[in-house]
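For this depiction, one protein chain was excluded, whereas all remaining protein chains were kept in their positions.
We call the chains A, B and C, going by the order they appear; numbering starts again at 1 in every chain.
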Amino acid sequence: MSAVATPGAVTGTKVMTYREALRLALQEELARDERVFVMGEEVGVFEGAYKVTAGLLGEFGADRVRDTPISEEGFVGAGVGAAMLGERPVVEIMTLNFLLVAMDQVINHAAKIGAMFGGEVRCPLVIRTPNGAGNQLTAQHSQSFDGWFAGTPGLKVVAPATPADAKGLLKAAIRDDDPVLVLENLPIYKEKGEVPLDPGFVVPIGRAAVAREGSDVTLVAHSFATVRALRAAAELAEQHGISAEVVDLRSLRPLDVETVAASVAKTNHAVCVEEGWPSYGVSAELAARIQHACFDDLDAPVERVGMAEVPLPYAKGLELAAMPGEGRIIGAVLRSLGVAR
Amino acid sequence: MSAVATPGAVTGTKVMTYREALRLALQEELARDERVFVMGEEVGVFEGAYKVTAGLLGEFGADRVRDTPISEEGFVGAGVGAAMLGERPVVEIMTLNFLLVAMDQVINHAAKIGAMFGGEVRCPLVIRTPNGAGNQLTAQHSQSFDGWFAGTPGLKVVAPATPADAKGLLKAAIRDDDPVLVLENLPIYKEKGEVPLDPGFVVPIGRAAVAREGSDVTLVAHSFATVRALRAAAELAEQHGISAEVVDLRSLRPLDVETVAASVAKTNHAVCVEEGWPSYGVSAELAARIQHACFDDLDAPVERVGMAEVPLPYAKGLELAAMPGEGRIIGAVLRSLGVAR
Amino acid sequence: MAAVASPPALRPLYEQMVLGRVFETEAERQYKAARIGGYCHLSSGQEATTVGTMHALQAEDLLVTGYRSHGFALARGVSPEAVMAELFGRRDGCAHGRGGSMHLLDVDRGYYGGWGIVAGQLPVATGLALALVRQGRPQAVLCELGDGAVNMGAWHESLNLAALWDLPVVFLVVNNHYGMGTSVERASAEPELYKRAAAYRMAGERVDGDDVEAVIEATERLLTQARQERRPAVLEALTYRYRGHSVADAGLAYRTKDEILEHQAHDPLTRVRTRLRGEGVTEDELDAIDRDADERVAAAVRFALESPEPDVAQLAYGMHAAGSQEQFARMRPGSAFGEAELTFDAGLGA
Partner (left out) sequence: MAAVASPPALRPLYEQMVLGRVFETEAERQYKAARIGGYCHLSSGQEATTVGTMHALQAEDLLVTGYRSHGFALARGVSPEAVMAELFGRRDGCAHGRGGSMHLLDVDRGYYGGWGIVAGQLPVATGLALALVRQGRPQAVLCELGDGAVNMGAWHESLNLAALWDLPVVFLVVNNHYGMGTSVERASAEPELYKRAAAYRMAGERVDGDDVEAVIEATERLLTQARQERRPAVLEALTYRYRGHSVADAGLAYRTKDEILEHQAHDPLTRVRTRLRGEGVTEDELDAIDRDADERVAAAVRFALESPEPDVAQLAYGMHAAGSQEQFARMRPGSAFGEAELTFDAGLGA
């Protein structure tokens, strides 16, 4: 699997939203491989709760784009079983919060199959679902459990931050022979960017990207936190003359520690940003890896920025106060660099 | 809540197993408070899959010691509802692996109640369950998801390592007005120790303990990993003349960072040990906290020791190779101290 | 509360139903004016079921609902002020602005929320019923859920426990024909949902959820059985949702305008209005009721606008019980993400 275009491939790019890039990836893979089918609540007639699958039912029919009852445990498990027989199910979970009712199928079934059965059978299942907060959806609908899955041997987890990576990583996930969780995000769906039109374009799993070059501090993030980090980096440059490098993880398992470590070795400062709660979260693993790989390079402790550690409240003002906004990222950078605000 | 004995209380201690200490705590609390009741699979007639509740059905009857069908989501949720009406349910989950089917009730319900309903209602629920591996129980039955719960705002998580703490923390959990997960462990049930007989004895939530004093390196652990750490510390003293301090976390949320940091400030070296998978695990949070709190004190990167990152295989030899045994802990200490083996 | 025998007075029921309808219309307007955010699920068209079931529920009984709950809260007696203020995310809301539209509650009225995970409220309601039994209280729990929720595992486990343990709980399935865009026939292998009660040897029946008197009769009968004989039951109320799934959904991708109009042709409010006319109530009196509802809702909006926003310093309010602050004291050093500032048990402020 690589980002190299296939011979005689379509070239050029098009500016589209993250949502459209995901749709394009699904459309291309549905057209490419009979074994691929999409399954989930409201993916067909309703065209997706967040419209990612809009138009696919009309193009591919109800067998390839299958509406399900509200039964996450049942249809995630059905995806597991279908994958064991060689199908390529792409299961949509309306939001990550609802995957909690299907945890047993993901963790105790999909993730176990390869090793537990001695390599005799595989489970090429894709689960795609958005995480995140920001729309006053309140405590039960505003969560990010990214690290739980990234910490589960047997799973692969990707979390694209750009439309191009959304297309390339979803396609890579569908073509992968192992279960892959594709973490999307609600606010990121409307973000725009250049997307390669080549149907052969895939982004390899397990490779981070330097989203912005810099020399003073490294911001490490994934998914929507990368968007926040880039905004903070721009402001740091303008307002504070600080040059921040932004490493976009893209994959959480496998985690590309090499790229992160190389950046911190250069900047000597690291701030890890995530949408979720930091305690026992993704930023904990990042800080642990960075302090280990870059012990002699670090001029200051690794800082972490994430969601305030409360169930997300409804009131707009409270929710805003809880979010890992650019202001808090910049504050952490200044703390790391020992600069008074 | 404190460890101070109540006036006119029973004094003295008795040597008993961790299992017996848990049973004593349940017995005392069932006798003390009518609102307390035990519920779970096989807790009554069968006397507990691991015999923790042996004898309680006979003493307190089927209403206080309630056998359930195999329906974790149902009866964990029933515990949530009963707690909202002022009962003090103590729900046993046969092993932590099975809590996966009830995640939604724990994370999206129990943990949310206090904040989401604006403090109008509380959920004094206790869930107790053993984690861990070591008995060839294989991939679906050998897991530790400790960090998932410890990373969830709204929950409290304790993980005692000694019979005395098992009694004191389970009692503290039952008396606490918030949902508390009591993490037990399969191999630890048979461990013996002195246990205070005073029914007023409780161990405060959120306080770590220095289980062994030392000066060269700090081993940070919880639950059965603390037992391993203490064994490793003894061997380090005998075989290598290395003085290891062992900090037993006892609570994972709230996490007593102060006690950990104070120890590392003294030893300048830290090795975090856990039974679970280290990536995105408890040791990640510990390393992240330590590097932040003790940046100037550390003479070497924080090391981590945990389960090999594979679904646990059945074969004894493979399982042993995967476990965070004393040998691997000692190896990490020597690495941290820069001592060749 | 009306005894099982005597027929309920229609006028107060009509007042409740109109209030519900007017409230939802105003909520949608306020949502579009960006004073309400998040998910906002309206129950316009379902008033006979909401008002009828709440009429049958006694003061000491308990109530649990899903997220489509404005109507239930109002009919249970929560003031339009407290509900509207909650939708506005204000301090005087019934959840002090923390819960919003999906998480209304009023413990004093035995209303234990307002839950957002489909079928997640069923195990909770089962536990409330278990607590009633343990406490020797003679009441029952009414647990509302939608037609889409009957395909979740939580439904099965909860009904089995309730039946096995003889718990006083009535599961009210509000069948408004769709779970988002999925019709009952596309979701449930047994589209006559009440029949699923038989899998637990539980009583199950179906009622015209647009006939408020029929709803009251059936609910009272099943609640009485639950209270007196500790027999749980399923009551399926057939009704229809006029608006989209939530305010964000136009509600036409999966059904026709005609279908909606056909249902509106026998609107539950109109049906009661006609009955009242028959009983000699004049158009003027009925219009007065409508105007009164308009005024009550307008007053609720004024109240909500004046209620203060929650204090950001109270971000973690209610998360943990009093005394927890001390337990968390040692988690702070080394924290790099402001957790240190969180306080759980301070008051809500002036």
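One rule holds in what follows: contacts are C-beta pairs under 8 Å (C-beta built on N, C-alpha and C of every residue); 3 or more make two chains touch, one makes a residue touch a chain.
All figures in this text were calculated on a predicted structure; none of them were measured in a lab.
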Neighbours of the unshown chain, displayed set only, are A, B, C
Where A:R23, A:K156 or A:K171 are the choices, the one touching the absent chain is A:K156
Among A:D146, A:D178, A:E275 or A:E303, which residue is in contact with the omitted chain in the full complex?
-> A:D178
Among A:M16, A:V52 or A:V76, choose the residue that contacts the chain missing from this document, as touch is defined above.
-> A:V76
Among C:V107, C:V133 or C:L164, which residue is in contact with the omitted chain in the full complex?
-> C:L164
If you put the missing chain back, which residues of chain A would it touch?
-> 1, 37, 63, 68-69, 71, 73-87, 89, 104-105, 108-109, 114-122, 124, 153-154, 156, 176-178, 204-208, 251, 253-259, 261, 289-290, 292-293
Chain B residues touching the chain left out here are 41-42, 45-47, 49, 67, 69-71, 73-74, 97-98, 100-101, 135-141, 278-279, 301, 303-306, 308-311, 313-318, 321-322, 328, 332, 335
Touching the missing chain, which residues of chain C?
-> 151-157, 159-160, 163-164, 186-190, 195-196, 198-202
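Heads up, the rule we're going with is that only the chains that are shown with their structure count from here on.
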Compute the centre of every chain as the mean of its C-alpha atoms, then state which one is farthest from the centre of chain C.
-> B
Using CA atom averages as chain centres, what separation in Å is found between chain B and chain C?
-> 39
Rounded to the nearest Å, the gap between Cα centres of chain A and chain B is 31
Centroid spacing, where centroids are CA-atom means, of chain A and chain C in whole angstrom | 35
What residues in chain B touch two or more of the other chains?
-> 73, 104, 108, 115-116, 153-154, 253, 255, 292
Which residues does chain C have that touch at least 2 chains other than itself?
-> 95, 97-99, 103, 115, 117, 120, 153-154, 316, 319, 336
